[in-house]
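Complex shown without one protein chain; remaining protein chains in place.
Letters A, B, C, D, E, F, G, H, I, J and K mark the chains in the order given here, with residues in each chain numbered from 1 onward.
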Amino acid sequence: MYGEDRTYKKVEVIGVSKKGIEAAIQTAVSKAHKTLDKLSWFEVGDIRGHVGDDGMVTEYQVVLKVAFQLKE
Amino acid sequence: MYGEDRTYKKVEVIGVSKKGIEAAIQTAVSKAHKTLDKLSWFEVGDIRGHVGDDGMVTEYQVVLKVAFQLKE
Amino acid sequence: MYGEDRTYKKVEVIGVSKKGIEAAIQTAVSKAHKTLDKLSWFEVGDIRGHVGDDGMVTEYQVVLKVAFQLKE
Amino acid sequence: MYGEDRTYKKVEVIGVSKKGIEAAIQTAVSKAHKTLDKLSWFEVGDIRGHVGDDGMVTEYQVVLKVAFQLKE
Amino acid sequence: MYGEDRTYKKVEVIGVSKKGIEAAIQTAVSKAHKTLDKLSWFEVGDIRGHVGDDGMVTEYQVVLKVAFQLKE
Amino acid sequence: MYGEDRTYKKVEVIGVSKKGIEAAIQTAVSKAHKTLDKLSWFEVGDIRGHVGDDGMVTEYQVVLKVAFQLKE
Amino acid sequence: MYGEDRTYKKVEVIGVSKKGIEAAIQTAVSKAHKTLDKLSWFEVGDIRGHVGDDGMVTEYQVVLKVAFQLKE
Amino acid sequence: MYGEDRTYKKVEVIGVSKKGIEAAIQTAVSKAHKTLDKLSWFEVGDIRGHVGDDGMVTEYQVVLKVAFQLKE
Amino acid sequence: MYGEDRTYKKVEVIGVSKKGIEAAIQTAVSKAHKTLDKLSWFEVGDIRGHVGDDGMVTEYQVVLKVAFQLKE
Amino acid sequence: MYGEDRTYKKVEVIGVSKKGIEAAIQTAVSKAHKTLDKLSWFEVGDIRGHVGDDGMVTEYQVVLKVAFQLKE
Amino acid sequence: MYGEDRTYKKVEVIGVSKKGIEAAIQTAVSKAHKTLDKLSWFEVGDIRGHVGDDGMVTEYQVVLKVAFQLKE
Partner (left out) sequence: MYGEDRTYKKVEVIGVSKKGIEAAIQTAVSKAHKTLDKLSWFEVGDIRGHVGDDGMVTEYQVVLKVAFQLKE
């Protein structure tokens, strides 16, 4: 397919999960895959998280860009 | 709500107002709130503006990202 | 028009063409103009490309943001 | 005083106010001035904010670094 | 005018005002407009400021780039 | 609580753990929670690590900022 | 000449051309060469452009820094 | 050893694994350790990944720099 | 091939050509393809150039990273 | 010690000296070592300075981060 | 003087010296002080240099911004 004119779109999403960074990525990728379009790849931006009153990380928040090809 | 899987989307907009930076932010936030979705927060990127022939700032242009939760 | 409240939206796309960087930009701009909205300007982000087995650049991939005014 | 050996410390704080960006800066500067030490200057980092259910900005959150000289 | 060859120059200035960020921008824009050339637009870089002994912000210092077209 | 004046402080720490990135984050968050103050959130900066003589990653070092509200 | 004390100055300009990126660079370089001083080199910053109503790129705008030696 | 003149080299690699971010790091570190030289540490750059047709992350791609001392 | 463990290496090169940016990229890609290894893709970093005494761009210098898979 | 859980803290300071950059670094490192905690390493951020009426650099101001291990 | 409206200008220069980084800074500061205007401060950007055929650094090239107040 290399060499053919085509266009991709990138959308910025934030996935949240208490299980870890990969789980937060998968949360956002799954949601975007269903809601926006069939995705091809993702790129992680910021990684953040919330801390509970007991000092434990209660969730990971991963900002990522997901990309998909715009249909002809 | 912390700890539950969820996904947010961020959209980049530019608000313009002659009144000032906060007014330019509110212009974009109001528009995005109506047009795109119910917003949760915003993050300011670049701040720019136009200068008139008399050397007065005629408008402020604020690039910002607005974020909202993708519905389940 | 300077001085009037208004809002623009920026969308991130990737244009691909084997002909060169300007052609890759035009590919993405044309597609976004048809698919998303009538564009006003673009801003180039990253420039990348694919290399074939013979060491020739087979395509240019230009990441750019395209902008358009949100209608009143 | 220029030319004399001395040391400053910078601390990162976030000021929050519903009134605007300058008010959010003053909130953080006042608090840091009392809590940490007598400040000399500040540098604005990120500007963010929260949006209410009615699409109005309910508060500005300004990340800034405040600086003060370490006493001899 | 779009499509015609032309050249702009950008100059970096710092505007200072005790009244706020927009006032500091206007101070620098007015000065550059008179001293350098008739400006077209500005882009804000850093925002800093000085803190008085009483913990009040005594002035805002806004680093900005101002732009004007080089005459034919 | 949105809309009320308040101030947060951010502190930069580095958590180290051989178990992985999340464990390194939790190490730093737990320590800062006890030593500095009750934390609200964290933001990951750099991720680094050490490699043993056998080519295995012996520990992950995660630079992060932790944030907490300054008490009234 | 390496090893001799000397000083260069860098000036930021924006070249505009409908023909492409290299033409936009040459436009700014030619203008600065005549208007400012005899240039030695240039460094490209941002690449932007305008889109016409038909979705065609009507001009490329290249922000670049041009450098020249300050005469002894 | 601190205080002795020495030189390190950094090499940029991309590790790929379907198992997660730490596994992708270990893949690249192991390969570089064998192919290039005995490594001392690594620094993570970008984190990216591929998404399959079912919306599941099929692999993590971690860009990292690995460092080793140049022998005397 | 997605999902299989593998490692890529990135090398930074600068291609120079008087013909334009794409030609400078191809110069570096061809050279690296022969000298270093069979390349898969490239990523453009800085774009610079030299200006002759007549104010014409005499060459384009494109800093790019080229990437190739490390063999099993 | 590699492989054991531990936490470091980084603090941002500015060292000032008329003697040069290394002297400004040592000024800040010595002060932080006494005032804050026993330091392990430092990382230079910005380098700035003041210029006297005669055009001579009257002092160097080096922004740096100093790091130390938080005690168990 | 804090609190009074005023404007500064920043100019980007490159100082070159074989003696070291501070000497390269002083070269540019002295030149700009005479050629452009009476300077107040400087900020170091990039530090580069040339290497002779014998592997010795033959000169340091320091890119810096110098600042001065625009007269009333």
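Definition applied: contacts are C-beta pairs under 8 Å (C-beta built on N, C-alpha and C of every residue); 3 or more make two chains touch, one makes a residue touch a chain.
Everything numeric here is computed off the predicted structure, so don't read it as measured data.
Even with one chain removed from view, chain J keeps its contact list with that chain: residues 21-22, 25-26, 29-30, 33-34, 38-44, 66. Those residues of chain H that touch the chain absent from the view are 2-12, 65, 67, 70.
Summarising the interface, chain K meets the missing chain with residues 20-21, 46-51, 53, 55-57, 60.
In this section, only the chains that are shown with their structure count from here on.
Listed candidates were B-D, D-E or E-G; the one reproducing the G-K interface, defined as more than half of contact pairs identical by residue number, is E-G. Rounded to a multiple of 5, the C-alpha superposition of chain D onto chain E involves a rotation of 120 degrees. One finds 30 Å separating the Cα centroids of chain D and chain K. A separation of 38 Å divides the Cα centre of chain F from that of chain K. Within chain C, residues 11-12, 21, 50 each touch two or more of the remaining chains. Interchain contacts give a graph that is no line, ring or star and is not complete, per the touch definition above. If you check each pair of chains against the touch rule, the ones that pass are A-B, A-C, A-F, A-H, B-C, B-D, B-E, C-G, C-I, D-E, D-F, D-J, E-G, E-K, F-H, F-J, G-I, G-K, H-I, J-K.
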